[in-house]
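A protein chain is absent from this complex, but the other protein chains hold their places.
Up next is subunit A:
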Amino acid sequence: MTTLNAERTAAAHQRERTAKSSVGLGLRMRRHWQLYAMLALPLIWLAVFAYWPMYGVIIAFKDYNVVSGIWGSPWVGLKHFERFVESYQFWRLIRNTVFLHVYELLATFPLPIILALCLNTVRRKWFSRSAQLITYAPHFISTVVVVGLLVVLTNPNTGVANQLLGLFGLGPVDFMGDSGLFRHLYVWSGAWQTMGFSAIIYLAALTSVPPELHEAAIVDGASRLRRIWHIDLPAIVPVAVILLILNIGSILSVGFEKVLLMQNNLNLDVAEVIDTYVYKIGLASAVPQFSYATAIGLFRSVIGLVLLVLANTFARRFAKSSLW
């Protein structure tokens, strides 16, 4: 399968090369003008909604005010960054963000892999089909509803979680208002929601395992556990490494919408993360501080990008698998 594809692409490359050498660039571009015309709308969208905001990032280095606009506002250098790093919020935000993300990563990264390996070994079609159908479902439920579910199920008076505790003589616990429980609730409800859908990508990797490998291993007397360990798991590793790199890149941008929804005055000391803070001082406050909020956001993005590049370099060197 792969070798056939490789041959085909090699042949196509050959064709392409001969085509390139015989026809000039201008002519080739004119010949494809209809394809460029199709790309026009998406490119306009990209320029307006992705690259224009990137240009707008320079307000992080200015004292932005609406009247003078982006270009007219005075430059202030790194003032806003310095203010952020020196503020008493700084370490708290970094700690909360990193903690939440690392915990989430440790807890939710292995689950889809285990699920995919399990689904892959099930031989009864109806069973694996319905297991997939059920475990994907929460992916389609909105964050608002998932947090709503948490609120309702853990309600100190009527929630089923507390009634269960009551059966054991324990007490009502205000789950949502307890800052000690915030991280657990956040992470495990996230696992509940994403586990099934994240398993798809691993299942895809497992379908590329040739069945002959398993047959040969059976003939050699390998047990099922051994086959999972030595055949299935290695097929998953490259995909897992790539997902891990992506995850590390977003270490400072935890699922911001959900954190915002789960926040309340009682858990704010552990629930305030960089993104929710940016939202609050930038848009939700009575006196929005556009430049300061943008600087904090930029700080986060740049660190994320640096981590992504580092993780990728690391993975390329040691796991021989990388994003680029």
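In this text, contacts are C-beta pairs under 8 Å (C-beta built on N, C-alpha and C of every residue); 3 or more make two chains touch, one makes a residue touch a chain; residues count from 1.
Rule of thumb we're sticking to: contacts and distances are computed from a predicted model.
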item	value
Undisplayed chain, where the name is taken from the UniProt record, one of "TldD/PmbA family protein", "Na+/H+ antiporter subunit C", "Carbohydrate ABC transporter membrane protein 2 (CUT1 family)" or "Hydrogenase 4 subunit B"	"Carbohydrate ABC transporter membrane protein 2 (CUT1 family)"
Selected residue (touches chain absent from view) among A:Leu100, A:Ile113, A:Val187 or A:Ala205	A:Ala205
For subunit A, residues in touch with the removed chain	12, 15-16, 19-20, 25, 28-29, 32, 34-39, 41-43, 45-46, 48-57, 59, 70, 114-115, 118-119, 121-123, 127-128, 130-138, 140-145, 147-149, 151-153, 155, 157-158, 160, 163, 166, 192, 195-196, 200-201, 203-205, 207-208, 211, 214-215, 218, 223-225, 239, 249, 256-257, 260-261, 275, 278-279, 282-283, 290, 293-294, 297-298, 300-301, 305, 308
